[in-house]
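Got a structure here, written out as structure tokens. Questions coming.
Of the protein chains in this complex, one is absent; all others appear in place.
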Amino acid sequence: MSSQLVQRIQSELDSLVLIDPHTHINPHSAASTTLADIMGYHYYTELAHSAGLPREQIEEPGLGPKEKVGRLVEKLGDLDNTVQVSWLVEMCREFFNFEDDAVTQDNWETLYDTAEAKMAAPGWEQQVLQQSGLEKVFLTNDFDDPLTGFDTSLYVPCLRTDDLVFHFAKPETRERLEKATNISVSDAASLRAAIGQLFEHFTKNGAKACAISIPPTFSPAAVTDAEIEAVLASVLSGRELTPDESNLLSQFNFWTLAGFCAEYHLPFDLMIGVNRRVYEAGVFQGQDLYDSRVSLIQYRELFNSFPQVTFPVSVLAQTSNQELVSYAWIFPNVVTNGHWWYSNIPPHIELDCRSRLHAVPQTKQVGYYSDMYKLEFALPKFAMYRRILAKVLASDFVIDRGWSEERAISLGKLNLRGNVETIFNA
Amino acid sequence: MSSQLVQRIQSELDSLVLIDPHTHINPHSAASTTLADIMGYHYYTELAHSAGLPREQIEEPGLGPKEKVGRLVEKLGDLDNTVQVSWLVEMCREFFNFEDDAVTQDNWETLYDTAEAKMAAPGWEQQVLQQSGLEKVFLTNDFDDPLTGFDTSLYVPCLRTDDLVFHFAKPETRERLEKATNISVSDAASLRAAIGQLFEHFTKNGAKACAISIPPTFSPAAVTDAEIEAVLASVLSGRELTPDESNLLSQFNFWTLAGFCAEYHLPFDLMIGVNRRVYEAGVFQGQDLYDSRVSLIQYRELFNSFPQVTFPVSVLAQTSNQELVSYAWIFPNVVTNGHWWYSNIPPHIELDCRSRLHAVPQTKQVGYYSDMYKLEFALPKFAMYRRILAKVLASDFVIDRGWSEERAISLGKLNLRGNVETIFNA
Partner (left out) sequence: MSSQLVQRIQSELDSLVLIDPHTHINPHSAASTTLADIMGYHYYTELAHSAGLPREQIEEPGLGPKEKVGRLVEKLGDLDNTVQVSWLVEMCREFFNFEDDAVTQDNWETLYDTAEAKMAAPGWEQQVLQQSGLEKVFLTNDFDDPLTGFDTSLYVPCLRTDDLVFHFAKPETRERLEKATNISVSDAASLRAAIGQLFEHFTKNGAKACAISIPPTFSPAAVTDAEIEAVLASVLSGRELTPDESNLLSQFNFWTLAGFCAEYHLPFDLMIGVNRRVYEAGVFQGQDLYDSRVSLIQYRELFNSFPQVTFPVSVLAQTSNQELVSYAWIFPNVVTNGHWWYSNIPPHIELDCRSRLHAVPQTKQVGYYSDMYKLEFALPKFAMYRRILAKVLASDFVIDRGWSEERAISLGKLNLRGNVETIFNA
């Protein structure tokens, strides 16, 4: 396959201005202020810890940002091969005039200082957005986020609902809900009213999606008010729930959310498959893993019951991708969404991307999201995806199918940007 | 890898006349009469529906073939990327002088009329067979098919047994069985006799295989007459079975079929993993999906109990392919069979084909079957497979292993044709 062909396609994809449909950006502090904001990303802390750096050294109370970076740099050599470290080097080269191949004990201090100076300059956030070709950035907002103090047409709110579905039995969740809605939950009806209030608040403020991450054991199901009242009463009385009751409550709240997604015309992002806190001695955000034995058949009732709701689905394990492709090929309301977390590495992206492009209607694929916590990450992550997409378009469409380059590029642009606009009404 | 090398291998494979070992062809109406026969294939209706075309528009009672095609064409743009639509375009180009890259609102009517005229010409069926290089076509016959009125040396009967195994509790199944065999089932012995009668009828008429598709939850097991009599009595009395009873009945009938496969020397095609009617609001034949959590360990007792029966096995999910490769590598009576349904797309075929060619005896692999409902599909589907096979032979055998082209081509021919002859005694 000619590398010029790939280059030409990639350069067309590179010119595209993007909407990033899933991130963890804090809109009040979107860009980094030191390299510690970048290297504090859990990918680096967890990999450094995995390679032998004690958690206590990474998360020492009172540790200053420069010292933290210095400690992490000691382990970077062991992680040199990872695609995550390649993002770091690419960020440093693109944003901070870095010219070396690796961040090492010899060059990191200069890099740190350069980065700090650049980040402190006025307009850094705007510069990153512009250099990265980002037009809009979707957020992940707590359900009680006031959504004030930022430009919601640039930083688009999304209602994240893990706490409501999986931690409603915790008093603090219910207190936050009451505070956010002024509704005191006493039964199914008031619970539904409170959740409805959140949708009202979020959509008024420009929210474009509801989202949740889900453990592999969970199966959504319809639960009636009558079925849940006793469980709710137990929760409100402070009694600990049995696993079955707890699951029923999760199902009730999940189903209620899906109902409001229908009413408020919001896509419901499902991120399927994560087990939380598997490695409890791990660093912050570096404790979650999964059981790849999960199936979309668990979502059969949901997909059938809410034909009017679009479900952009992300899966954690590559083995789930074929099911995702097949379900999106059959169900009008199932859409493939990005390459999530442990699947977000080139060999998995490549295979997943190829199978989606061959078998899912082209209008039903959201190619990529960055999942970033700091703005600087969009550039290298989307660049990685664009390189893979350009290769797949060149090999599978231009060469194998005999498509023109223009046609392949159009498919790529739809995948990277067009579908984000239509599916999320962005 | 030199594209000339791939071309040379492919052109040798292209010259091969084929036996298609699994289709859904109706031998009384094997070829299409209008483009609606082709575009009515569930791949197009379900993908168009998935992309947003309401089922009611696709399946409107009384809808004429031309109008149906017109409606589907409106959605083809959204499916342009799929390999299924690439088959459509390839058929149109090969059979109907079509010269465009896509079937669109602007060109479809001319195409429709051209196709209709060609299909109406005398000898169309023969022309398609010849142009596609098809020597024999295996069918999928209902167990009560009289198998008359067609040339069984061209259209080879195969006994399809899903109804017997999974729908025997339905009165219509038992009525059909009684009508086909003149045996009134009253107990295990008469049930066995009736099933035996079917084998007698089918093998007398040249049948070359028994076949069944199986849900992921099913595990074949030996069931004695004594164990099944009470269940049979319940069925015959019209009482609804419990899930356990229903499963026992399925196991009994399945095991009985395997026994007759041994007696009548028929291979037993197992197509493992489909869940029926997952999306009940879907179009005809576009409602089935799967749960990839299935294992061939469920077939352990079967494979051990019938060493004299050859089991050509198809799996639905790619993740099952490695198990299939390993079981075919160990069990003499397990053979790999084609690339089924949701796995029948290039990225999955390629990986599955590679692992089979590297690890399963070359005499135990049936490379491909078309699964077609209309004759015109064999050409583009086998062409897709031959392109992938040629690439794999070139890269993995000629280049990586240093094989001569002739040797690689021989392996390809065995995979495409030779093994079909020996395994199915065709």
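Residue numbering begins at 1 within each chain, and the chains themselves are lettered A and B in the order written.
Methods note: a residue touches a chain if its C-beta (ideal position, glycine included) is under 8 Å from a C-beta of that chain, and two chains touch if they have at least 3 such contacts.
Treat the numbers as computed from the prediction; the structure is a model and nothing was measured.
Visitor: May I ask which residue of A:Ser32, A:Asn141 or A:Thr319 touches the chain that does not appear here?
Guide: Selected residue, touching the omitted chain: A:Thr319.
Visitor: For the chain left out of this view, which of A:Ile9, A:Leu79, A:Val309 or A:Val325 touches it?
Guide: A:Leu79
Visitor: Taking the entire complex into account, which one of A:Phe202, A:Phe260 or A:Tyr290 touches the absent chain?
Guide: Looking across A:Phe202, A:Phe260 or A:Tyr290, the contact with the absent chain belongs to A:Tyr290.
Visitor: So which of B:Arg293, B:His348 or B:Lys374 would be touching the chain we can't see?
Guide: B:Arg293
Visitor: For chain B, which residues touch the unseen chain?
Guide: Counting only chain B, the missing chain is touched by 293, 295-297, 300, 303-304, 307, 319-320, 322-323, 325-332, 351, 354-355, 357-364, 396-397, 400-401, 403-404, 407, 411.
Visitor: By the contact criterion defined above, which parts of chain A meet the unshown chain? Give residue numbers in ascending order.
Guide: 46-47, 49-52, 78-84, 86, 101, 275, 278-282, 286-293, 317-319, 342-343, 345-348, 351, 387
We take it that only the chains that are shown with their structure count from here on.
Visitor: Roughly how many whole angstrom separate the Cα centroids of chain A and chain B?
Guide: 39
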